[in-house]
Each structure stands twice: as structure tokens, then as C-alpha cells.
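Let's look at chain A:
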Amino acid sequence: MSEVTIIGGGITGVALAYELAKRGYEVTVLERRFIGSGSTFRCGTGIRQQFGDEANIQVMKRSVELWKKYSEDFGFPFTQSGYLFLLYSEEEIEDFKNNIKLQNKFGVPTRLITPEEAKEIVPLLNIEDVLAASWNPTDGKADPFKATMAFAREAKELGAKIYEYTEVKDIVVENGEIKGVKTNKGFFSTGTVVNATNAWAKLINAMAEVPITIPIEPYKHQAIITQPMKSGQINPMVISFKHRDAYLTQTAHGGIVGGVGLEEHGYDLTPTYEFLKEVTKQFIQIIPALKDLRILRVWAGFYAKTPDSNPAIGRINEIDEYYIVAGFSGHGFMMAPVVAEGVADLITKGKTNLPFWWYDPYRFERGELRSKAIQMG
Partner candidate 1 sequence: MINLDKIDPEKTFICGCDVTLKDILDVLDEGITDLEIIKRLTRVGMGFCQGRYCIVTAAQVISAKTGKDMKEIKLPTSRIPIKPVKIKVIANE
Partner candidate 2 sequence: MNYLSKGYVTIEELKEVLGELPSEERLRQRPVAIPECPQEIPCTPCKEICPTEAVLMENPNAIPLVDYEKCVGCSLCVQICPGLAFFMIHYKGDKARVTMPHELLPVPEIGEEVILLNRIGEEVGKGKVVLVIPREKSKGDTPVITVEMPIELAWDVRAVKVVRE
């Protein structure tokens, strides 16, 4: 018997397992394949606080603090190498000025810089058409493999059980109470279920017969990695909305990782030639020198999207105890530590000090969509 059963062994699931285990809870994680195999190991590595609304800014500010703490405590790579949004029009600049004001209000030190300053940060940039850039040096990136495995390791050390290749087939609810979870490896009896399956969340919600509509849909997002080049050439995450929502940065190993916003609805994850052509076309406009790098591979992962690109996080009141922690719309990795902390508080204390009301899973039902979160890298 487990107090809490988390479905989904991505970074959100294992980080939450760690937080709950730390609070003395018995936790079980059920992962259909291997840890990180869903979207975590396919992510773009970025961690940013440059959002356009108060809630996400505050949440991500805390997340960065936690990233810093855990990377030191657990020993995985996390660097505050910044996020650089390239701006090409007056309209974009206006939008970003407002965002910056809001970010500054909560202590996130973003500022508007000139193209020349941007080129000092990333000397390889093509600033020909760039009018300005939004720069926050405290945003960053982390190694998704080492980070996820570190949370899993720490969770296990505190007694959490992680079952891989364990696929949930059904959730048994009797009289509004959770009894347990049926899987291909047998029955797990439990009183609390957390749906942390992101792209697959609606399937798990259906198993528990969640009575409200939580529209989370899978979208294929592709990324590339290139051969390694000398470190330090593209430190921050560089973003350009103009170039089909392109994002790119250099990994600790030296390769360029990134993608463009070419979306496809559904569960297919086959990398496409169309993407390969599009991403190369856009990248060389932003950083022409990349043209001589070789692409080692293209892969795809899911953005589990909600209509407002904000996740659905919270307790489902009609089922005792069922939580939804999904629909991250591309921000699951960066949010994982703070989401784990907040949800652990929700489960153990019934509340969190963070503005998680913003992610209220009932908002869709009520037709109260949030302002769309900046969905990017």
C-alpha cells in the first residue's frame, strides 16, 4: 500500500516523488517505459523566468532557485547562462517592455539591450535585422538526463519506489475514492493518484473518469543536435519568434540543440524531413556560422498543450484523492522542481504559497482561460 502513486516517470514525476518522500510519504512511481522516456529526455534543456504574467514569473523564479539548490546538492549540471530573445519589430519590443517591467517587479533582472550588446553575449549572432533583445542572465539550462536520474536516485534513497516498464491499464475508483491502479505488472493499491503523464494525461484522466474537461493535447515537437563545437560560443538560449519560433543553445558537451515551432497534433513521434529543412533554414539566418556544423540527429517529443499553454495543476475535487499535474505545453522540464515542491505541499498540507491558482484545472470548464503563456524553448 502506497500513500501516493504517481503515474509518469518523467522529471515531474520523479521530482515529486523526491519531494513527497522527503516529507515522509510512501511514494510509488509507475513509468510505462523507462525514466525520462516520455518527453523529459527529449526536451530542449532551457529554464527561464521570462514569462508575461505574474504567476509564471513568480513560479519560475522559485524554480530557478530550486534548480540551483538541487544541482549543487545532487551534483548535476545547471548553468545560469541566460535567455536572449531577439526582437525584430517595434511591436515585439513593446510587448517585451511590458514583460520586462513585470519581471523586474518580482526581482527577475531582465533588461532590453541593443543588438550590439546581444552580439557581445553571442558573437556568432547575425544582428542585421535585429532591433533589440530581451536579456535575462539568470535564466539557464540543465542536463535533462543527469537531472532526472539524480531526482530518481534521491527519491529512491528516501524510500520511494520506482517501477519502470509498468503500464497503467486502469484506475480503480469506488464511491469517489481511489482504491488502486491496475498495471501490466499487477495491482498497486493506493489512496492517492497523481497524473503526471503530461502528453498522455487525458488517457489517464479517462481511466479515473475525471468528470471535468481538461483539454490537454499532444503535439509533436522536433529538435536537432549538432556535432560538438568549442564550448562557450552560444551560452544563452537564443530565441527568435521571427524565425518560426526558433530556439537554440549550446549544450555542456558542445553540440547545438534547438528547434523551430513546427507543430503536429497527435501521438506520432517520427522526425520529418520537412522539419530538418525548416530548422536548418531558420538557424542559419540567426547564426550563419552554424552552416558548417553537422547535424547528428533529429528527434521528437511532445508538447502537451492546453488552450492557454499553461499547465493544469491541482486536486480533482470529485475524486478522493486525484491530482492532475500535466499539460505543461513545453515547460515541464523547467517547472519540474517548483511544481514538485508546490504539489507536494498541496498533497501534504492542502495548500501552497506559490500562485498555483493560475493553473487551476477547472478553469477550462469555467471558460476562464489565462493569458497565453509564452510558449518557447
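Keep in mind how these were chosen: all candidates are chains of the complex that A comes from, given by their letters.
Criterion: contacts are C-beta pairs under 8 Å (C-beta built on N, C-alpha and C of every residue); 3 or more make two chains touch, one makes a residue touch a chain; residues count from 1.
As the structure is a computational prediction, the values presented were derived from the model and not from experiment.
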Here the complex member from 1 or 2 that touches chain A is candidate 1
Interface with candidate 1, chain A side, in the complex: residues 34-37, 41, 145-146, 149, 153, 164, 225-227, 253, 271, 273, 276-277, 280-281, 283-284, 290-299
